[in-house]
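Every protein chain of the complex appears in place save one, which is left out.
Coming up: subunit A.
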Amino acid sequence: MRPIVCQGHTRPLTRVRYNRDGDLMFSAGKDAKFNVWSSATGELIGSYDGHTGVVWDIDVDANTTRTMSGSADSSARLWDARSGKCLYTWTTASPVRSVAFTPEADLALIVTDKKMGQPCTAIIVEIKDNVADIPEAPLNIFLPEPELTPATIARWGPEHTIYMGHENGTVSCWDAMSGERIASKKIHSGVVTDLQFSEDGTYFITSSKDMSAKILDLKLHVIKNFQTERPVNSACICPVKEHVILGGGQDASQVTTTTAKVGKFESRFYHKILQQEFGRVRGHFGPINTVAVHPDGTSFTSGGEEGLIRLHHFDPDYFRFKLDPRDP
């Protein structure tokens, strides 16, 4: 598994994602850049230019017609995926932490940060095929209750629900239309750093600075726990094999004093069911901030604090490997 090192960011990566077809890989970084790459070759295809602050989160719709980004410049933008043209800009009162399309891409979620005297808000906006039809007023705005703010990550669940991870380790579930809290539960003892759904949307994985990642069902029951000895910044669920991938490492603030060996800037592979670690992929020399897996499970990408993206195509060995005879 020789990785492709993608150089296109000058500052730490914040997010990497694949589109649903898996031919493209998108990345965002603290250098305000939002790039798109060929997931097969690692070639830089283009970028969505316009943000003036850290791009915290990005999303691609199911047909790869449009992309979306949220930035610390207090705006969320809608882009034409092919041309890279900015179609629409939502201006917010504070930096944008999370953005996400619904599967139908008729709605989008924008979560803003509790910063600059502003509360953390969740904004539901409508997306129209014709950009001119997008109403200026959002469909709904609600505040995740004070004790749950700030939210660090938010994703759409099924049936217009929203799942959020919070700074205090809580995971919560909301009704997007009414803004009502359906459930919330203290899952982690540290900041929730990432939240990614399984392929069929029936469960999701959260990662946290508390050095663990957990699989939760939609009712917020902890199904699986993956314990490590370093903060986990991101975690994803492999679609084909019963695996999860955890990315992390020693905190960025301490990185200057540690070597890569001590920092453990590694992608760790765990068996999803047995919760056993069976492999690690080294290479980054800063903590891994974000990981994503190809929708077909043929490759995975990690983005590091050092500004590099490493795109790994799995070897045939990986698909033959079985930790347990019941493995697919």
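To be clear about the criterion, a contact is a pair of C-beta atoms (placed from the backbone, for glycine too) under 8 Å apart; a residue touches a chain by one contact, two chains touch by 3 or more; residues count from 1.
The rule is short, and it goes like this: contacts and distances are computed from a predicted model.
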Per UniProt, the name of the complex member that is left out, chosen from "Eukaryotic translation initiation factor 3 subunit B", "PRELI-like family-domain-containing protein", "quinol--cytochrome-c reductase" or "Ribosomal RNA-processing protein 43": "Eukaryotic translation initiation factor 3 subunit B"
Contact residue for the chain not shown (choose from A:104, A:229 or A:317): A:229
Missing-chain contact among A:43, A:106 or A:324 belongs to A:324
Which listed residue (A:88, A:203, A:285 or A:318) would be found touching the missing chain in the intact complex? A:203
In the full complex, which residues of subunit A touch the absent chain? 158-159, 200, 202-203, 217-218, 223, 229-230, 250, 261-262, 272-275, 324, 326
